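A single protein chain has been omitted from the complex, and every remaining protein chain is retained in its original position.
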Amino acid sequence: MSGGYSFDISYGKMRVPVYRVYATPLEGISAIPESAFTGRPNTLFALEVDVEVFGRNFFPAYEKGDNSNVVATDSMKNFVLRQALSYEGATLEGFLEYLGRNLLAAYSHMEALRVSGRELPFHYVPVPHQERFEQSEVLFSRAHGDYAVASLDLARDEQQHPTLSNHRCGQVGLELFKVTGSSFTRFYRDEYTTLPEREDRPLFIYLDVFWKYGEVADMLAADHQRYVPAEQVRDLLQTVFHEFVSESIQHLVYEMGKRLLDRFPQLAEVSFEAQNRTRDPMAVSSVDERVKVYSDPFPAYGLIKLTLSR
Amino acid sequence: MSGGYSFDISYGKMRVPVYRVYATPLEGISAIPESAFTGRPNTLFALEVDVEVFGRNFFPAYEKGDNSNVVATDSMKNFVLRQALSYEGATLEGFLEYLGRNLLAAYSHMEALRVSGRELPFHYVPVPHQERFEQSEVLFSRAHGDYAVASLDLARDEQQHPTLSNHRCGQVGLELFKVTGSSFTRFYRDEYTTLPEREDRPLFIYLDVFWKYGEVADMLAADHQRYVPAEQVRDLLQTVFHEFVSESIQHLVYEMGKRLLDRFPQLAEVSFEAQNRTRDPMAVSSVDERVKVYSDPFPAYGLIKLTLSR
Amino acid sequence: MSGGYSFDISYGKMRVPVYRVYATPLEGISAIPESAFTGRPNTLFALEVDVEVFGRNFFPAYEKGDNSNVVATDSMKNFVLRQALSYEGATLEGFLEYLGRNLLAAYSHMEALRVSGRELPFHYVPVPHQERFEQSEVLFSRAHGDYAVASLDLARDEQQHPTLSNHRCGQVGLELFKVTGSSFTRFYRDEYTTLPEREDRPLFIYLDVFWKYGEVADMLAADHQRYVPAEQVRDLLQTVFHEFVSESIQHLVYEMGKRLLDRFPQLAEVSFEAQNRTRDPMAVSSVDERVKVYSDPFPAYGLIKLTLSR
Partner (left out) sequence: MSGGYSFDISYGKMRVPVYRVYATPLEGISAIPESAFTGRPNTLFALEVDVEVFGRNFFPAYEKGDNSNVVATDSMKNFVLRQALSYEGATLEGFLEYLGRNLLAAYSHMEALRVSGRELPFHYVPVPHQERFEQSEVLFSRAHGDYAVASLDLARDEQQHPTLSNHRCGQVGLELFKVTGSSFTRFYRDEYTTLPEREDRPLFIYLDVFWKYGEVADMLAADHQRYVPAEQVRDLLQTVFHEFVSESIQHLVYEMGKRLLDRFPQLAEVSFEAQNRTRDPMAVSSVDERVKVYSDPFPAYGLIKLTLSR
């Protein structure tokens, strides 16, 4: 309470761009049937970092303009960049935990933190090498499709030691178009229904997926044996979409969720946000009925959510 | 629980664009000292609407591909557009409540809803009229600055009647640049600090503000006497920023919050998300020290949050 | 020619952000009937600047990696920011001409230049002052609607003196919605025509307008008597749109073009790029036929161009 009011405060630095070169390679990953991914060199480890700080010690800045406890967000940015140099691990989640732990160690008046990161994805570029094509070791192509995210909440235990109080990992921004093999029929019809039933629709979805571990030790262990790489999650979702003839997006994400929880017993929960971006049919060939033309739909879109936990 | 899993589900239609012409004018607004706003004609009442539906009745679509209870999101879009025609009120919040109540009435298998709206702001255009300039009654200019938002949660009470379970109103996207009259000094310094102290900085903030009423009847009453228009909130925030010499953004938003709660006793809570977008000093005139050149800063930015409640 | 090839080269710095405070006020503007604009204080003179340099002296950098003549684009950025401090005029065009002339004076190996600028528009904020509302002298609101642009080409004459070889001024990004008073009928119909005729459509256009002076002295003169402010151009276009019942966008922009050339005899040419963003009709009230609901159309849009010169 202050001046008769209750308050809730936080502050921090958002979107610090970090390009660390020659980070530790990601190795030791357990293979899964749906994906060829088992590691990456991390030559270019690029991400964008948010730091949000919680604590009632910062309230005098709000109430009285007393900045004596305020760590300038510009200093936080410098802190993030230096931690990126000294980090010796290989994962987004590991870096965020390292950063958060060191922030709490450096600033005793910070009560709790949220540290978040978004991968800035770069793809390897194939170049000719002795009659074959190999990945360049120095040249990378910035991708603007799906990317990994993670968010970790750190607090202090009774001995003031940092403790991981919550976490969420994810891969966001997938955009997947399945040309044939999806339907949407027998839905509820009334006076507001103008959509026709479609036995075979060109299902185009935008998809974000998130997951939580049962034990955070599995996420952070240096051997990576039970680490769940976002690349494998993405490949698994694509495989399910490729294989499964869905009756709806609801049906599809539920199938994806079951497969993820089956494949990764170390996960406690998975969740999905799927946008329906299916294109509109415009013309069909009279010669070959597979041959069709679609175009963009009305801009509003359906959104389907699912959280599945053990 | 299903197949050994717990689940949480919802779905809906996002970003339905609505342009209603000749809606009911907003009248009866109580004036405040910080703003000239007391109403608007609503000739062009434009917004973007989201509908999110909750209910375990939709789970068979996820689990078995059984769509028999699924109201297609395309039908929701049609529903929204028809409600926009029949709505006889004058406010964003009133329309959302009307829409949500009618959705729950039409679909008994929807357990709860979230209906959200974003103003698509249009400004009046001045045109010459009898030696003066007046607002055109037919021509409007689409603005891309700040705009009003609102989100209402509707549930059912024990008699299955719709009830408003939560709400939040706001004005988002303000971008305010104060050329002189802001400082940031005497903050915490350590090895990570490279930011100099600034007695007079060109404070540029991006600002979102949100509010909740103590009694939702004040938000929805047809006489609008205790309705808080987003235009007045924006004007009040601008007036505080204009008047107040702040020691930090924390200091500034706290002053804004106190003023809002003082001015509008019908509000129970206000909250702020302010981004620090202050420009970097590049050059100062040796002739007139007010004359300066600034340029864009490093892209990461500070974020300051405050919630203040009675 | 080089290595058997012909070449064409240029390089420069794009999008240098400039925020000059307390620039010289714009005064001396001649009034026109369609606009209340006759000047502005220029307390915050904000723009984004491009510099593009032409000259065969830079070719050794391409051919041999010889950078000895290459002015780093980072240095160009520094040059722009310092010129923004010393500029004593009041217009976008004036600043660009000052910048270009000084660049050619400083770097004898630059043969020719294109300097372009885009206004970063800020609106004045009304604040209470002695029972009335006045524009704040220190607080400004960043607008994201239409804004002024200009592009000047500078070359050298036979004595190597800078000379203005071409120019174009403009106001871009207008988005104007006229609720009633526009038609589109009696157009060409064939097997591809599905669009119905509309006697009264809700015409929504995005509009860019450009102009050239007959004599550049009128654009650059310090007294501003024959200077054409982008604000007046915008107001004139809005007035024509407000008044004129058009048969098409072609019809409308032609009317706008004639009015501009009539009003500003100092202009030699005006041109338009207008996008048709008319919304789709969705529902009409059975009680009051003025009351309608529109929504967003298919994303492709019509583009109409016109250049009109004396």
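Per-chain residue numbering starts at 1, and chain names A, B and C are given in the order in which the chains are listed.
Heads up, the rule we're going with is that a residue touches a chain if its C-beta (ideal position, glycine included) is under 8 Å from a C-beta of that chain, and two chains touch if they have at least 3 such contacts.
These figures come from a predicted structure and were not determined experimentally.
The chain omitted from view is touched by exactly one of C:T43, C:S136, C:S248 or C:S295, namely C:S248. Shown as candidates are A:D8, A:E27 or A:E175; the residue that touches the absent chain is A:E175. Considering the whole complex, the residue from A:S10, A:T43 or A:T73 that touches the absent chain is A:T43.
Considering C:A36, C:V284 or C:L303, the position touching the chain not shown turns out to be C:L303 (whole complex).
Residues of subunit C that touch the chain left out of view are 3-17, 52, 58, 61-79, 82, 106, 184-188, 190, 192-195, 246-248, 250-251, 253-254, 257-258, 261, 271, 275-276, 298-310.
Against the chain not shown here, subunit A presents residues 16-23, 33-34, 36, 43-44, 81-82, 84-85, 122, 125-128, 133, 136, 138-146, 174-181, 202, 204, 235, 238-239, 241-243, 279, 282-285, 288, 290-296.
Within the complete assembly, residues 295-296, 298-300 of subunit B touch the chain that is not shown.
In this text, only the chains that are shown with their structure count from here on.
Contacts between chains leave no pair untouched here, as each chain touches all the others. Where subunit A touches subunit B, the two copies mostly use the same residue numbers: shared numbers make up over half of all numbers in play. In the CA-based superposition of subunit A onto subunit C, the rotation angle is 180 degrees, rounded to steps of 5. Distance between chain centres (mean CA atoms), subunit B to subunit C: 31 Å.
Separation between the centroids of subunit A and subunit B, computed from CA atoms only, is 27 Å. Touching two or more other chains at once are residues 16-17, 82 of subunit B.
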